[in-house]
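Shown here: the complex without one of its protein chains, the others still in place.
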């Protein structure tokens, strides 16, 4: 199945790609690499999950937020490849930051919400290197922030 | 205007590039990419801002610190391009870590202190992908640490 078919099979649609609004931009391509800016779990203009995990946001809600961060990042990638996801060679790296209570240790489980979506959508080329860490604070209070590095043709 | 003219117009000068002092070094070039090590807001040998934002360091002071981190990083880049900033193709990525009180959410505003300087100095090629996150602790107690990824020719 193509990326678009997999997306539809999962009942998902890509959000519109965010437009540049500041001195930084959603993505930069250098050579065949696209560096996608850190994505927050915005859905329909609202953050899906805020506050530290697990006291203010459950692990399950944070996983869904990680998935949304990845969807938002893929919308940015789509913009870079002119909407043609067959130009995605592979997902190279995912950087996942999880707003965590002190002592919370399940950042990998949270990040899997995004990682598993990438594998579902792209298959083997969706599997990626990853660094998942905790942090005490994120922009706008988001529970998760995810950046992507993607090889394209 | 050239990079040097923009720098002068802003009343800024680049500090001397730091020399390697340990097992890690200020930057590594691979292909056309220069990875610059995380920079602290040193100015004239002193940290401009320490402690968490906003309880120990105001947002405004942290923005100035972010700007200084970027200046220090550009000094490193200058060393890599033999002082010829016309060899900078573009700024690819900025990674910004802001020492944050729990619940602080304005890391993007802090990071803008550095991002806006890059846009002022380089114009469109200064716009970059970015991940800005909070953290509870940084080296030497610095309020901000910023790393750069730059494409050069």
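Going by the order they are written in, the chains are A and B; count residues from 1 in each one.
Going forward, a contact is a pair of C-beta atoms (placed from the backbone, for glycine too) under 8 Å apart; a residue touches a chain by one contact, two chains touch by 3 or more.
Because the structure is a prediction, the values reported are computed rather than measured.
Residue in contact with the omitted chain (choice from B:14, B:36 or B:88): B:36. Only one of the listed residues, A:64, A:94 or A:142, touches the absent chain: A:94. Within the complete assembly, residues 31-33, 89-94, 98, 100-108, 111-112, 115-116, 118-119, 126-136, 149, 151 of chain A touch the chain that is not shown. In the full complex, chain B makes contact with the omitted chain through residues 20, 22-28, 30-31, 35-38, 52, 95, 97, 135-141, 145, 147.
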